[in-house]
Structures are given as structure tokens and as C-alpha cells.
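Before we start, here is the structure in question, set down as C-alpha cells.
One chain of protein is taken out of this complex; the other chains stay put.
The letters A, B and C name the chains in turn, as written, and every chain counts its residues from 1.
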Amino acid sequence: MRTFRLVIACPDRVGIVAKVSNFLATYNGWITEASHHSDTQSGWFFMRHEIRADSLPFDLEEFRRAFAPIAREFSMKWRVSDSSELKRVVLMASRESHCLADLLHRWHSGELPCEIPCVISNHDELRSMVEWHGIPYCHVPVDPQDKEPAFAEVSRLIREHAADTVVLARYMQILPPQLCREFAMQVINIHHSFLPSFVGARPYHQASLRGVKLIGATCHYVTEELDAGPIIEQDVVRISHRDSVEDMVRLGKDVEKMVLSRGLRYHLEDRVLVHDNRTVVFA
Amino acid sequence: MRTFRLVIACPDRVGIVAKVSNFLATYNGWITEASHHSDTQSGWFFMRHEIRADSLPFDLEEFRRAFAPIAREFSMKWRVSDSSELKRVVLMASRESHCLADLLHRWHSGELPCEIPCVISNHDELRSMVEWHGIPYCHVPVDPQDKEPAFAEVSRLIREHAADTVVLARYMQILPPQLCREFAMQVINIHHSFLPSFVGARPYHQASLRGVKLIGATCHYVTEELDAGPIIEQDVVRISHRDSVEDMVRLGKDVEKMVLSRGLRYHLEDRVLVHDNRTVVFA
Amino acid sequence: MRTFRLVIACPDRVGIVAKVSNFLATYNGWITEASHHSDTQSGWFFMRHEIRADSLPFDLEEFRRAFAPIAREFSMKWRVSDSSELKRVVLMASRESHCLADLLHRWHSGELPCEIPCVISNHDELRSMVEWHGIPYCHVPVDPQDKEPAFAEVSRLIREHAADTVVLARYMQILPPQLCREFAMQVINIHHSFLPSFVGARPYHQASLRGVKLIGATCHYVTEELDAGPIIEQDVVRISHRDSVEDMVRLGKDVEKMVLSRGLRYHLEDRVLVHDNRTVVFA
Partner (left out) sequence: MRTFRLVIACPDRVGIVAKVSNFLATYNGWITEASHHSDTQSGWFFMRHEIRADSLPFDLEEFRRAFAPIAREFSMKWRVSDSSELKRVVLMASRESHCLADLLHRWHSGELPCEIPCVISNHDELRSMVEWHGIPYCHVPVDPQDKEPAFAEVSRLIREHAADTVVLARYMQILPPQLCREFAMQVINIHHSFLPSFVGARPYHQASLRGVKLIGATCHYVTEELDAGPIIEQDVVRISHRDSVEDMVRLGKDVEKMVLSRGLRYHLEDRVLVHDNRTVVFA
């Protein structure tokens, strides 16, 4: 069922819900899902509506025009999207296949509502797997001595493929600040620890040294500060003294896959709002 | 913060949200929480609003009068409650103390928003614990040959204490059909299995025989059919071959306590709507 | 690291551990993992040792000869296997790809210690995916009017490929009793419910009707009685009133994959012992 998704953040005050739902009712909009959140700490209000597109008398452009005065009145940050216009997601990977294979399978079986115009990797190992899915594979090696040309090429590819979203599916390279800024809140990373524990390299080794009893994974938007962007989703799995670092790596893969695919799904369905480096996720 | 809680179920159609939120905006109602749910299978719509009482110009009675025409227009089943009018909860227990002690502690520390006018038990073991909390203890023994007088007394006590809610905190007796009907959707039970598995007596023994790898607990409204009422909350805990039935009983107690207290909390905060023997829980 | 896995079940009595560990110490066996379990209800004792193969002076055949007298003395049911002799696993699937794709990827990335001589399916949809992995695909259609020839062919293929293990990765057909007997405790199924709840067809629909708050999956050995064989592994995922049957199907897929791959891994590593229709899993 095709829907329009209206996503709003604005300073909280009386009458927002009434104004918006009146607007929708005026045009006979059939609301299939509605979520609100008042954040008492920040004084902001967040709201997401999903409306049957066939119940409305206009397209996305007319919707935007009709809604603009209300948005201005309440100083809203807002967007409206059409569920039938799939987001374009560029996947980036390195040598590890588990997250990439998981996302490709979900996409291939129709579970992940997006288009995947290409996969970018700094290695060539995963080419055959990607190409079996009918997706172009762009091998962009990164020279450790001079990474700049590679990231220029990455940036070019993202723009060339008109991507809305970039997913670092265990890409293992730190994006340069300029790329982070250029695609702010469009780049999603999966970090293989329960942040803020174990930032940076080799988190499973760090976890083993500290002797924790659960390990986790974190899906977050990439910002200039490493592993410090707004968290979209997290989860953990129990381990014990019997589990070596290798066992943690294996067990962690399943958590990484699950957390990344859930987080990406929320993003693709316009369920994530970011405010003050934190997310509201209308799951 | 004192709030009014408006809880609505009605056949789905366009304009419900607009009408209700308009109503609230008209009176400058400050919505602190709003939840909606369209059930596409049944064609019903469910909705709960929490509104700051001090933002509204009327009390509960006037609210009801003002809202009644809207409720009629949309054929709503609805209720509005005042968070400062605490529900009156009669707890019933047998010999096992874990659920009762847990609820009493939560109430005593201010975590559970209710009044507890009395505890009813078919045994006398838990009297001292209850009375330490300053709550009257009513010992109503059940004669296995003739249970009728005991349940008549139970019914009388519930009415005498003007209870809104009865919680069977491991009461271990099956309520007679008449009591189930008299207090429909007011009696909450904790069953020590993951329903619908292991209905009836000795569920941990049944679980051990079947060799399951997780055991659970279920909080549900009591209906005339044993362990078949609408489920409010469930949870599980992992077990292994090492766990004897006694271990399961011990591990299960923690799940029972958690599930019952969560389920009761949802009920006390008017977060549970029942339709077609299933619940909508606006958690 | 190559290991021998010694797996024992016998009536419990004093001296079993001493006898077995003496035997291993006599030959300088380096034990890397040891697990014991005394079942007080049945009076049986279960035990599993993993021993570095290079620490022992003999091969599997000599091990068996040397250990046989001890096994007789204690009336042991026992087996010893070599971790370098990979089990041969025939996968069976229908149209749904999620479990099959998950197992194939784990095998392909070296995570699942087994050989996969072929995949058998009653449909042809998944051929290309399987063949990309370099695994033969056997299409054996099942005639609803006369299933016998298909299952005769299935049985022949299993034997022809010298399979130790058959995995029903959402095969969606009930195996005939004769096949269940022929490959007893060698056929592993994934059932898409938290057994014993929701046996048989369309468990997610059954779960939706009952209004449960968690759904699950169960990995078990196939016996003649439908969905009643020994349970190897189970898990659950939380759902809410917002989740339609389609959502449950989607969420359930992830649980099915995880539970099946964990259960299969236990089986491949000889961690599962069956007694009285229940399992001991030395995870």
C-alpha cells in the first residue's frame, strides 16, 4: 500500500496535533500510523504520520505546497516522502561479507524497501557475490599513504548514483570529515560494540580484556567524531568465559547483522528523527 | 504531574484523530502522550491520550459531558480517568510470597500508582509481611469440598473495599465463572508459563518433560476459560538441561514478578485496551 | 586445531569421570573442553570431551578399540568423532530462501564446519542461489496426490550423497514416518513457533489470533509425531499489537535463521545428546 510519510520536529506547544490532523482530515487523509513524542527536557515535539496516498487528492509536490504555511506557523523542521519512491542506498564494504550478504539477501527477497545502485569496496573479494545480485561493484582501493584520492572517488560515486543513503557495512575505513559533513545524517555505520564502550579499533579484543558478560553492536549515523554519532539501534548477546575473541567475533556478527538491518529499515521508512545528537525512532 | 487519560476504541474511519485532537486543542489541552493504532484485520481504531489536567478548564465530569457527543458520533467505547484518582487494587495470594512481596515493595516505594485496600489469602502465612506494610490481611480459607462460601466472601470483600482491580498474585485457586463475569477485565492473573503452552497445573513440570529451552510467564485478564483470557504481557528466561524443575521454579519466579508488575502497571495507567480477546497495550 | 570428540551417555555411578579421564591421561590426551551432566531424575550421566588429536598416540579406529572395554564396563552409549572429518549435510528447502541463504552464507564464509553435498527442493526457485555456491541443486517435485515417489527419491539422494545430517530449512513438507525412522536423530527441522505452542500449519496466524506478546522458533530433531521431537534450541522476539501477521513473518525469519544455525552448529560439533525425547546440549 502506497503511503505518504509526514515527519515533523518543532518546538512543543498546544495545538500542533490538532492543526496537523485537521489538515489531514480536511483532505480526507486516511492515517494508517501516527506517532508523537514530547521531549520534556528539550521542549521539542516530534511526530510522524503515515497516510494512504490514494486517500489524498494531491501528489507529493502539492502536499508540500499545501502544508508549508502550517510548517512555517509552528517553525517545523519537516519532510514528507512517498513510500513508492524507494531510497537509493550505496553499500560500502571491505573484506568481511556477513553484513553485506545479509543486506543483499534482504533486498533481494523484497524485505528491504530500497534500491541499491552500487556497492563500493576497498577490496575485490566480494565482487562475485554482489554481481550475482545484479548490482554493479565498484572497487576503490585505499592507499594507506594517501587516502584522499580514494575518498574523492567514493564521493563522486555516491553523487553519480544519486544516493540518499550510504551504509558502511563493516567498511573498516574512517571517512574523512569532509565526507561526513557532505552527507550528514545520510551515512549509517555499524560499530561492533555496545557504544559508548569500546570505541575505535578491535572492540572485541577490548571486550575480552575487560571481561564483560555481554557484547553488542551499534548502528549510528556517522559524524566527524569517531563512533560518537546519533545511535539508531543497539543490541547485545550473552557471552561467557568460554568464549575466545574468535567466538566473540562469530557471535558478534549475528548481532551486527540484526542491528544494522533493523536500523537501516527504520531509516528507509523515515522513522528516525535526529535532535541534539540523539534519535527519536518511531519503530 | 496530574493528567487525564482518554482511552478510545471505535470502528476505523477518516477524521477520528482530527476530531479528538481538535476537541483537545479547543480547550487548550496539553497532550503529553498520544498513541494510535489502526487494526486492519478487525477494522477498529484504538487511541490513548494523556493530557495535563492543569491545562484543561474542566474536571473529569465536565470532560465527560463535553466529549460525549463526539463519542456518540463515532460509536466509541471510551473512558477518561484522572491520574490522581488511584485505582484500588485487591491483591490475592496463597502461600508463595514472591509476587506479593514484589508488588508490595513497588507500592511501598511509590513505584506502583494504586491503593491496596486489602490482601486476601486462602492461607495465613503471609499475614505479617502484609501487615508490616500497613495493609489489612483477610484470611479466607477455601474448603476443597465446598468452595462456594469462600468465593462468596471474596466477592463481598472486593465489593466492600470498592476495588477496581483484583490481582491474582499466584493465588493458585481457579475463580468460579460467576466471579469472572462479575469482574470482567478487572481480574489480572500471572500464569507461570509462556501461554498458550502449558495451560493449567504444574507448568514447570510440563516444561521439563517437554524439554523446552526457555520458560516464561504470562500476565492476562481472567476469563471463564482457564488461562485463555487476553494476554497483557509475557516474557521468558533461558534454561538448559542442567536446570531441574526446582531451578525452573526459582528462575521462573523472577520472570513472574517482572511480567506481573509490568502488566499491572500498564493496567493501572490505562494503557490496555481489549478487543476480541486480544489486547492493545500502549506501553 | 584438530580434536577428537568423545561423547558418552550411561547410567550414573561413582567413578565414571575418573575412569574416562584416567584413560585420556594414560595416553597424554590434552583435554580442551570437558562437560558433564548428572540427570537426577533419570539417573543418567552425560559427558563430552574434546581432546587435541595431536596429543594422542592413535587414530580414531585405535581410540575406539582402546576405549571399548571401558564403554562396556559402564554400559555406555558412546561415540567418538574427528573434528577434521566434516559431517555431510543435505539441505532441504521449498520456496522461502531466508534459512537456506543464511546457512549457505555461513558455510561459504567458513563459519559452519560441514560439507554440503547437495540441496534438495520441491521447487526450482532457489537453484541459481545454490549453484552460485557451487553446490548441486536437486529439484524433486512433490505430487500432492502421490507423495511417495518424491520421498523415495529424497531418501535415495540422501543415501547417494552419504549424508550424516539432513536439515529441513523451511521445507514445508511433512516427512513420511519411514524416512523419519530411517534417519532418526539425523534430520533437523526449524519450526516457526515457540513449541509446544502452535504446532502444525500457519503458526504465525495462530499466534496472532491468540494475541501473544512474543513469537519464537524451535530447532528440533524430526520424529514421527509432528513437531514433537527433541528440542535442540529455541528463541523468541518481542512483538506488539502493531505487528500484523506479515510483520510477524518478517520478524520471525530472523529468529528462525538464528535458532536453526545455532542448533545445527551444536549438532555438527557433537554437542547434542538425546535421551527420553529431550536433549542435553553442551553449548
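Methods note: a contact is a pair of C-beta atoms (placed from the backbone, for glycine too) under 8 Å apart; a residue touches a chain by one contact, two chains touch by 3 or more.
As the structure is a prediction and not an experimental result, all values here were calculated from the model.
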item	value
Contacts of the hidden chain among displayed chains	A, B, C
Touch criterion as defined above, residue of B:19, B:52, B:79 or B:98 at the omitted chain	B:98
Selected from B:59, B:111, B:143 or B:160 as touching the chain missing from the view	B:111
Contacts of chain A with the absent chain, listed as residue ranges	37, 39-41, 46, 194-198, 210-214, 216, 230-236, 240-242, 244, 277-281, 283
Residues of chain C in contact with the chain not shown	14-15, 17-19, 21-22, 24-26, 28-36, 38, 55
Contact footprint on chain B, counting only the chain that is left out	33, 97-98, 101-102, 105, 109, 111, 128, 132, 242, 250, 253-254, 258
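Just so we're on the same page, only the chains that are shown with their structure count from here on.
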item	value
Centroid distance [mean C-alpha coordinates] between chain C and chain B, Å	41
Chain A residues counted as touching two or more neighbouring chains	33
